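Chains shown are a subset, placed as in the full complex.
Chain IDs A and B follow the sequence of writing; residue 1 opens each chain.
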């Protein structure tokens, strides 16, 4: 029973005929959950840096990205009633904030902030998963 | 000190020069907070109805709307670092879910579901506040 991510295991037991690409959906939910966690922890790590003054933009974007990823994972996961316009616009917003946060974190990651490097990767993965989900819905 | 909404009072004390329409912003934050609350309570009220089977779509949309409004209020309120693309795409998604949820709740409101009538109004107000915020940002 413990095989696969929690999203895969939950989607495999859904009572409705999910009329979409289950694999893209499971990956998107997993990526949103991981990115939300990474960004929450990265904002906290940035706040703990000596050079916090230089991390202000990064903290703000990480907090934004965590909130949008968390909401997107919830909304896109609710498939019993699913509104295509709502999913599409929200996935677009999620991809946008993951792009902005990933760009910012990547820069700091290159300058030795390891938490930013890990977080940047989570943002890239989530942006990619949201864009694939958008393609699957098109 | 207790004059105005909490959003107005907080924005009036922000240390940065908020380079945007403060009134539109305060209204948007207040509308997002109220709509998130209304939708959370409407989903619960729908779940308590005898005719819950007919309320499935409404429950799902209310849960979605609550999540997106909550995230939008947080992100749009963070003005120390603010990303125009993130705000714009998210406000668009918020307006979309408020429209969908408002349409659904309005229908039930017309058929006597009073909580849906109150919630529909909150959705309309929030959609309008998001669209005005989008105009203010344009």
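Operating definition for what follows: a contact is a pair of C-beta atoms (placed from the backbone, for glycine too) under 8 Å apart; a residue touches a chain by one contact, two chains touch by 3 or more.
Here the structure is a predicted model, which is why all the values come from computation and not from measurement.
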* Asked: Once every copy is counted, not just the 2 shown, what does the total come to?
  -> 4
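Here is the rule we use: only the chains that are shown with their structure count from here on.
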* What whole-number Å value describes the gap between the mean CA coordinates of subunit A and subunit B? -> 22
* Touch list for subunit B against partner subunit A, complex -> 56-57, 59-61, 63-64, 67-68, 70-71, 74-75, 78, 80-83, 85-86, 89-90, 92-93, 96-97, 100
